[in-house]
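One protein chain omitted, others in place.
For chain A:
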Amino acid sequence: MVQAVLKATSSLDSQRHARMEVLKEKVEEEEAAEREEAAERAERGEKTKRPMEVRRGETTMTQEMLRDLERKLSEIEVSVPEKILTFTKDTIDTSKLPLSYQSNTLKEEHLLQVADNFSRQYSHLCPDRVPLFLHPLNECEVPKFVSTTIRPTLMPYPELYNWDTCAQFISDFLSMVPLPDPLKPPLYLYSSTTVLKYQKGNCFDFSTLLCSMLIGAGYDAYCVNGYGSRDLCYMDLTREVCPLTMKPKETVKEEEKAPPKKYAIKPPRDLTSRFEQEQEMKRQEAIKAEEENRRKQEEARLLEQENAKTDPLHGLRVHSWVLVLSGKREVPESFFIDPFTARSYSTQDDHFLGIESLWNHKNYWVNMQDCWNCCKELVFDLGDPVRWEYLLLGTDKPFLSLTEEEDEGMNDDDDVENLGKEDEDKSFDMPPSWVEQIEISPEAFETRCPNGKKVIQYKRAKLEKWAPYLNNNGLVCRLTTYEDLECTKTLEVKEWYQNREDMLELKHINKITGLNVDYFKPGHPQALRMHSYKSMQPEMDRVMEFYETARVDGLIKREETPKTMTEYYHGRPDFLSYRHVNFGPRMKKLALNSAESNPRPMVKITERFFRNPAKPADEDVAERVFLIAEERIQLRYHCRSDHITANKREFLRRMEVDSKGNKIIMTPDMCISFEVEPMEHTKKLLYQYEAMMKLKNEEKLSRHQAWESELEVLEILKLREEEEEAHTLTISIYDTKRNEKSKEYREAMERVLHEEHLRQVEAQLDYLAPFLAQLPPGEKLTRWQAVRLKEECLNDFKQRLIDKANLIQARFEKETQELQKKQQWYQENQVTLTPEDEDLYLSYCSQAMFRIRILEQRLSRHKELAPLKYLALEEKLYKDPRLVELLKVFV
């Protein structure tokens, strides 16, 4: 029953799918027709049209056929996979794309012609080679030259400035779609903007996008069309070792042997037999060699096992990747980047089986070198026209100075040299890219992977990635390593966290030993750096490391076993460096057995101290041991720099009573001491007594501190448990999107501002306020009052309008009169005037005339607008909420 339902739904799905396809086809048909006309107008070359025609042939299915097909399709029960793996153009909405996507400019047309010409000559000269990948169709079915699809862009994120992080981003951001035909380059090459929008693409889309970003960031990067291994083409990393599991190579620094000094002492004579030594050495070497041999054999066997499946299509699979040439951005050596995995390979790597051509945003080169030995012997000197045939002349790649002279001679006999080098090309350079600027929104950048999640399967390892804040416990990455190739037995799990409030950074779980190790970033409330444990129960094996600078007591590390606790310190004012506590069995106490209420008795406390430079060495205690059960205290002092033995002292703390019952305070045998250089005052009983009293106090203190440490462990464990349960995430105060508090605050601020603004506007426009003020406040308006109010207001406004008109009129008249006066004066005195005065007069006239004209204009405009304004006010008053009720009747 369920199955039937499922079937029904799936058939429905497929119907819908088919219908959509049909619709799309129709649209495409129309578009294609239009484009064809456009293409004809542009009188494009014969060959460039070809792919179009092929496409058209496909699309010219009649409606009937389509209907037929639809029917047929609806009959077929297709189980549509949930994830659409093939990235077809059906899913792309082409209607909203800009014009440059939908048509070609004249220059582009020209370029396509050139490319066709080049391609023709190439196929003529190299008939056994596959056709070049020059101008695939874009999402709007328009052929575009590959170089113009590269749009160099410098992204605003610093992470994308370097090639490794940039490639990593692209490999995370896009999900991979295999080529429709693994043996041919694709027919379509979409713009990077589209690819980014849908977050998926094939290897050509990947490498075009990566190339655009790298060139934008200043690298000398090229898209490569070539052949790759199966693993490479399908992004199959199951045979690769996960880079995260590899241990960083320890750079063993060769200790520089200082040249023997002139007065270095001669070593004592070696009296052992050299022969015996040699024999021993030989034996060791034999054992080592045998081991090595065995290991090698084992390795070879494993390798064979793994490589059992060979690829029948080896060397034919088309792949596209990115080549970064040395020179720019301090790249010391050329290398490949596989855009799927973001890994860099040397140009000699086995995965890359051949190169057909490569291009950047400026030019296109065809490889003329033999790839019989993969890419190992290729020379990436693009200026060498023998090895790399270029499409356009005049790029920035320098020619080899050597070949320049040879060029002339070779021109006649070697036609390949002449390819695409016609005179008309010489002044031709690559048209600008038709692709819109590449943009990645901050949200998308942060989410990274499609839906914020990505899983990569490696050899014996699985890597899962999540966007930050996607998991509410802050998990961003998980690496699971397995014992076997089938990934069934888990070896260990590593989990990386971000933005945790408890600063947890990495959790390392070893499934075999059951050992958990948590690593923390600085900032944990207890300054934890690392916590390794098997169980969260107290008094078990555990190690805690701390950021000692963040702690007042300078604790670095605390190790615990069921019977002991060891603490390491650094940088304390009392120079304590180490404290080791041995616990005895707990006293039986039935009621409560928690560590807090019934601490284990301490049997022995050992404390070590760093050298205190302020004290002389033979008074500076290096180690003191409190044997609590035996009531003994042992002291060992530091060794003086010119001595090899150190002072020692042992106190017996036992109180004894002499024969008369008096307490013996101190006897010489209560303190056994050894002194390297015997001193007078230390022999005194008084001195020893005082020292012992001090030690007694210190013993108490040490016991207290050890007890406090125990408490602290409990506290930390409790805190850790709480943190694990709550796993709250921190949000940066600069993260305005996620920070709820700041968001609320900001919104509140905005609201307040808005209200304020509204109020101000209202206050400005209150015409009635002066009139309302005359009335007694707080009373409700009567109708009569309201009418009067309105009348008054209108009258007032009218008066104001009239006044204003009068004012303008008055000014106008005054100005006119003055001008007239001046004119009169001029006419009377015209004869006697100096030229300066005349000039003055003229300028005055022109100014006055200007003023008069303006006043005239203002007056006429006022006359025009005044009635309108009056009406508008009247209207407003009618609608005024305070009057509207009272005036309604009259309307």
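The rule is simple: a contact is a pair of C-beta atoms (placed from the backbone, for glycine too) under 8 Å apart; a residue touches a chain by one contact, two chains touch by 3 or more; residues count from 1.
Keep in mind that, in the parts below, contacts and distances are computed from a predicted model.
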- Query: Any idea which of "CPII coat sec24 protein", "Cytochrome c oxidase subunit 4 isoform 1, mitochondrial", "Dynein regulatory complex subunit 3" or "ER membrane protein complex subunit 6" UniProt assigns to the chain that's been left out?
  - Reply: "Dynein regulatory complex subunit 3"
- Query: Of the residues listed, A:Lys96, A:Lys261 or A:Lys741, which one is in contact with the missing chain?
  - Reply: A:Lys261
- Hidden-chain contact residue, picked from the options A:His643, A:Lys700 or A:Arg746: A:His643
- Write down which of A:Phe610, A:Tyr689 or A:Tyr870 is the residue touching the left-out chain. A:Tyr689
- Task: State which residues belonging to chain A touch the missing partner chain.
- Result: 261-266, 268, 639, 642-645, 665-666, 672, 674, 676, 681, 684-686, 689-690, 693
